[in-house]
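Apart from one protein chain that is not included, each protein chain of the complex appears where it belongs.
Presenting chain A:
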Amino acid sequence: MTATNEQGLQKIATIIEQNQTLPGAMLPILHAIQNDLSFIPSNALPLIAKALNVSKAEVHGVISFYHHFRTEEPGAHVIEICRGESCQAMGSRTLEENIKQSLSIDYHQTSKDRQFTLEPVYCLGNCACSPAIRIGDDIHGELDLQKFEQIIKSINTYSLELK
C-alpha cells in the first residue's frame, strides 16, 4: 500500500467528516477517497478506523474484499476489459490477449509510462454490443484491436495537449 502526503490526508479528513454519520458509512467514505485521490492510501486506514469505531484490520478487510477499491496509484487511465460471457461470445478472449500485448501489461498492472492500468471487469451492462471495455466513465462496445488502438491514440493525444 502507498501512503499519501499531508494534502491528501487533509482531503481524507474532510471526506470522513462529511460522511461518517451516514448509516453504513464505510463504502461511501472509501468511494469518496478513491474518487478524489484515485486510490485509497495506507495512511487513510487509521483515520477511517477511528472515525467508524472499527479496527484497522476491518477497514483493510473491506478494501481487499471489493475488486473496485485499490491501494496503489493507478495510471492516468484505468482500462477495464469485460470478461463476461456475452463478451466472450463476441471474441473478448482474443481481444483481452491483444490488448495486453498492445499495452505490454497484464491485468492489475500499470504501463511503464504510467498512462494505463489494466483491470478485468465482470459485465458493464453493454451486452447487446459486446465486447465492451470501460475507460474512466466511458463505455466502448463492439470493440476490436483496431478500434481499441484508435481510442488509445485519441486519449494519448488528448493528454499530451493538456500538458
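To be clear about the criterion, a residue touches a chain if its C-beta (ideal position, glycine included) is under 8 Å from a C-beta of that chain, and two chains touch if they have at least 3 such contacts; residues count from 1.
Keep in mind that, in the parts below, contacts and distances are computed from a predicted model.
Visitor: Name the omitted chain as UniProt records it, choosing among "ABC transporter permease", "Chemotaxis phosphatase CheX", "Non-heme iron oxygenase ferredoxin subunit" or "NADH-quinone oxidoreductase subunit F".
Guide: The chain we cannot see is recorded in UniProt as "NADH-quinone oxidoreductase subunit F".
Visitor: Determine which one of A:Lys50, A:Arg93, A:Arg114 or A:Lys153 touches the chain that has been left out.
Guide: For the chain that is not drawn, the touching residue is A:Arg93.
Visitor: Looking beyond the chains shown, say which of A:Ile15, A:Ile33 or A:Ala132 touches the absent one.
Guide: Of these options, the touching residue for the absent chain is A:Ala132.
Visitor: With the missing chain put back, one of A:Leu52, A:Ile79 or A:Ile155 would touch it. Which one?
Guide: A:Leu52
Visitor: Determine which one of A:Ile15, A:Leu30 or A:Ile99 touches the chain that has been left out.
Guide: A:Leu30
Visitor: What residues on chain A make contact with the chain left out of this view?
Guide: The missing chain touches chain A at positions 23-28, 30-31, 52, 58, 61-62, 65-69, 82, 84-90, 93, 106-107, 120-130, 132, 134, 137-142.
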